[in-house]
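Every protein chain but one is kept in place in this view of the complex.
Up next is subunit A:
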């Protein structure tokens, strides 16, 4: 079925799940969390939308969105600086009655004038907590074909209770119709979890949001998916490609490290479906005479004079002479002093580690060093 993706509006929720990553989202939204050496989480849904042919995208923000605005700029890097459509940033709409939104419904209600202004027939909602390279086109096609009210993208797999406790789980019948919905349940084993991507028609969205607001309902998951799953036709779209879901600091560490497997990196970084991000004009990576690097992902602007193993280095990281970096995620501008030794460490932006310092933690709970800290 051929779908006109020019008829689809994208809505990205930059703030949902902010609390799941702990200190990393203390001063930034989920969407601007750094990932994979040179990206921020919002790059994935935005690039996926652009690569799927969507040219009108709204980004719904709540708080701490300064870094997000800086990152997105005019959205030229995602090819969304357009006269017709393009990227719209939708901060909370301030008036006497409304405050910061409490749930997805209120957030959508706050963006209603933008949504209504669009001429799109369908809407894709996406959060920023799932890192994947996904084509939305077949999902929209499946949605139209099935005549469902809501199509939810989901994955069926074996999950631990840690993975599930912050997820929405669908019980489905043989035809992929949702029969019941569990929110943040304490279960484990094989289940179908939501990837927090939903497709619906524009008319349905507007009607549903207005109706829910009139009844004082704020949660899309509880008040719509869960409560109305019998009266609405909610279908899942089973997604089997490579993805990683960030729902805890540990999962953040694991998902970054997973990219060291060439197989995973190939599935996320597909040549014809590039992941776009802000350009920062860094020089190439410089490897010094005594550098020793293996099994690592390294972004431009790094200068490496020491040893790096099993690590992800973001832009502009410096690793001094004799320093040893193992199993680490070092974000933009981290400076590792000469002869320092790091193992299982996550450093936020512009952290500096003094010379000769030794910092080690465990693979289960990698140590996190906050933005700008000196250790």
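One rule holds in what follows: a contact is a pair of C-beta atoms (placed from the backbone, for glycine too) under 8 Å apart; a residue touches a chain by one contact, two chains touch by 3 or more; residues count from 1.
In this section, contacts and distances are computed from a predicted model.
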item: Omitted chain (choose from "ABC transporter permease", "Carrier domain-containing protein", "Glucose-1-phosphate adenylyltransferase" or "DNA-binding transcriptional regulator YhcF, GntR family") - UniProt protein name; value: "Glucose-1-phosphate adenylyltransferase"
item: Omitted-chain contact residue, chosen from A:184, A:295, A:360 or A:374; value: A:295
item: Contact with the hidden chain (one of A:112, A:303 or A:367); value: A:303
item: Contact partner of the left-out chain, one of A:122, A:276 or A:344; value: A:276
item: Subunit A residues that touch the omitted chain in the full complex; value: 36-38, 76, 260, 262, 265, 268-269, 274-276, 279, 281, 283-301, 303, 308, 312-313
